[in-house]
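Have a look at this one before I ask anything.
Shown here: the complex without one of its protein chains, the others still in place.
In this document, chain identifiers A and B correspond to the written order of the chains, with residue numbering beginning at 1 in each.
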Amino acid sequence: MSPEPASQALAPSAIGGQGRRGLSFGRRARDRPGRGGPDGIGDGRLRGRAGTALGAGLLGVYLSVLVLLPIAALLDSATKGGTSAFWHAVSSPEAVAALKLTLIVSAIVVAINAVFGTLIAWVLVRDEFPGKSVVNALIDLPFALPTVVAGVVLLALYGKGGPTGIDITFTRAAVGLALLFVTLPFVVRSVQPVLLELDGSMEEAASSLGAGGLTVFRRIVLPNLTPAILSGAALSFARALGEFGSVVLISGNLPFKTEVGSVYIFNQVENDNVSAAASVSVVLLVFALIVLGGMTWLSRRGSRHVL
Amino acid sequence: MSSSETAVIGRSAVPRARSTDPGRARGHEREAGKTARRLGLRFLALGYLLALLGAPVAMIFYRTFEHGLAPVWNAVTQPNAMHAFWLSVELVAIVVPLNTIFGIGIALLIERGRFRGKWLLGLILDLPFAISPVVVGLSLVLVYGRAGWFGDWLSAHGIQVIFSIPGMVLATAFVSLPFVARETVPVLHELGTDAEQAAATLGANAWQTFRKVTLPAIRWGVVYGVVLTTARALGEFGAVSIVSGRLEGQTQTLPLYVQDRFENFDTTGAYAAAVVLALLAFATLLGMNLLAKRTRRDEVV
Partner (left out) sequence: MAIEVHNVSKRFGEFVALDDVSVTVRDGALMALLGPSGGGKSTLLRIIAGLETPDEGSVSIGGQDVTHAPARTRGVGFVFQHYAPFKHMTVYDNVAFGLTVRRAPKDEVKERVEELLGLVRLDGLAKRYPSQLSGGQLQRMALARALAPRPEVLLLDEPFGALDVQVRGELREWLRRLHEEIHVTTIFVTHDQEEAMDVAGQIVVMNGGRVEQTGTPHELYEHPSNEFVMSFVGPVNRLGDALLRPHDIHILGSGQDLYSDGSAVEALVRRVVHLGFEVRVELTLPDGRDVWAQVTRETASELELAEGQILAARLPPPRIFA
């Protein structure tokens, strides 16, 4: 049998850069090869009970203070006024416009990423050219760069006074561009390791059976890449939904035109409409979690025969 | 194919022909077709990257330094800029060790612990990827702000969280929480418990085992996670924006400073600060790439 490929962008790719790992939640240890204890997950090795209990307790406090309490407070604030207040906040025209814009632009961006991300991964894995390793390293730039700098950087080229003559400030295109920038690495890094591990003999077999290049890609390579593409797309989408820093400078945040969900929430907070902000926040968060969970589930399903 | 042949040939999906025979016109046409396609794909990919990534970044460096080094130096050494820089560094210095220690702890719990509710840990690790930074800031305000859950208690004890450093620490820690854990979990998994069990039979207690057996084995995963955490912490904008009140010279981090300068039409100042952050980002990239190879090597062992 061909060697078992890494499950969904698991290990860092050999070329360099991190394979975005996909969700931790719901992943069981048997999805991955490894040498865990008898149940494959943990063997209760954590001995030294007093020390462990203290450590775990400290960890619990840390996580509560940092994550659990704030999330609980968020949910509480969103539902404070009951269903009617929640609904009122979420269905306000400006909120709806912001959410709609966010969803639509994010979806478009993710679709573009799926195509171009795969293309870029393909070229990085299958092609050779001088400077390839530099290009490969730069893929992670949007991840390493602060989002606000991303906005400034894009404006330098595509904003007022830029050399291209294009001025996208205050347009929806600007929102799209910013989101494309920050979500670039996700699909690429998700697909790269899978492509690396892909058994070349499958493509050769297809070739010997009479399939031309495009057919081989369409019927052999692509189906094997789809789980990774979906996984990367899921992360892209979740990121795009919540993106703030890169969008806030470049889009002008015009309500009903270029104001995205996160900016709307920000404005509500500045105006002390905390409960309304929390309500819309919850909607955005739940949506992101659903999309993430759903696409990851699809991705796992798609790879059940392949891994 | 026999293994030694494979080792030499390597994996090649598209058979690369290297015929030295001159007279095969038809063959060369086909080669040309294949090459055309390959070049086409390459230029499409590189073109996209240039338009989206390369050109904008190059532009920023150009714009920043187009009038020489002096104005840039000037902008960067402004008191508010310096303060912003050191504030960012301070936040990183606090948050990264915290998230490293707790991140390793989480990873250990997931991979070596036995208890119900691991799903919750997984969810917590995934949350920062699903949640908008703005929502992070909001949720912290709801707990630690004046009108928040602990608002009264905090005021009574004279502790200022929101609009102050502690709040910014919390915000930065929240968004950069998962990285060390996520990088350490697979390494721990691959490592398995054999070595640790061997240490136990030789008389080592839990802490010794951890320090001498586990930690050395996972160190590159941890370091890689630390690099990612640092990058994320340094660049955090949205959450800190809400939580800090963006008070100039007091609670402005470097990213917030960039926005501030930009909104005040001080493009030189904004660009200069942006370039500093970009340079730090490049340093991070370098770290990531060097370490990725190390991590892989360790995992293979």
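One rule holds for everything that comes next: a residue touches a chain if its C-beta (ideal position, glycine included) is under 8 Å from a C-beta of that chain, and two chains touch if they have at least 3 such contacts.
In this text the structure is predicted, and so the values were computed from the model without any measurement.
S.K.: With the full complex in mind, choose from A:A144, A:A206 or A:L230 the residue touching the hidden chain.
M.R.: Counting the whole complex, the residue in contact with the absent chain is A:A206.
S.K.: In the full complex, which of A:A89, A:L103, A:L157 or A:I220 touches the chain missing from this view?
M.R.: Only one listed residue reaches the unshown chain, and that is A:I220.
S.K.: Can you name the residues of chain A that touch the chain not displayed here?
M.R.: Missing-chain contacts on chain A: residues 1-2, 199, 201-202, 204-212, 215, 219-220, 223-224, 305-306.
Methods note: only the chains that are shown with their structure count from here on.
S.K.: Within their complex, state which residues of chain A touch chain B.
M.R.: Residue positions touching the partner: 10-14, 16-18, 21, 23-27, 29, 32, 34-37, 39, 41-48, 51-52, 55-56, 58-59, 62-63, 65-71, 73-74, 76-77, 116, 119-120, 122-124, 126-127, 129, 133, 135-149, 152-154, 156-158, 162-163, 177, 180-181, 184, 198, 200, 203-204, 213, 235, 238-239, 241-245, 248-249, 261-263, 265-266, 269, 274, 277-278, 281, 284-285, 288-289, 292.
S.K.: So in the complex, which bits of chain B are touching chain A?
M.R.: Interface residues on chain B, with respect to chain A: 11-14, 34, 37-38, 41-42, 44-46, 48-49, 52-57, 59-60, 63, 98, 102, 105-106, 108-114, 118-119, 121-127, 129-143, 147-149, 170, 173-174, 177-178, 182-183, 185-186, 189-194, 196-197, 200, 205-207, 224, 228, 231, 234-238, 241-242, 254-256, 258-259, 262, 270-271, 274, 277-278, 281-282, 284-286, 288-289, 292-293, 295-296, 299.
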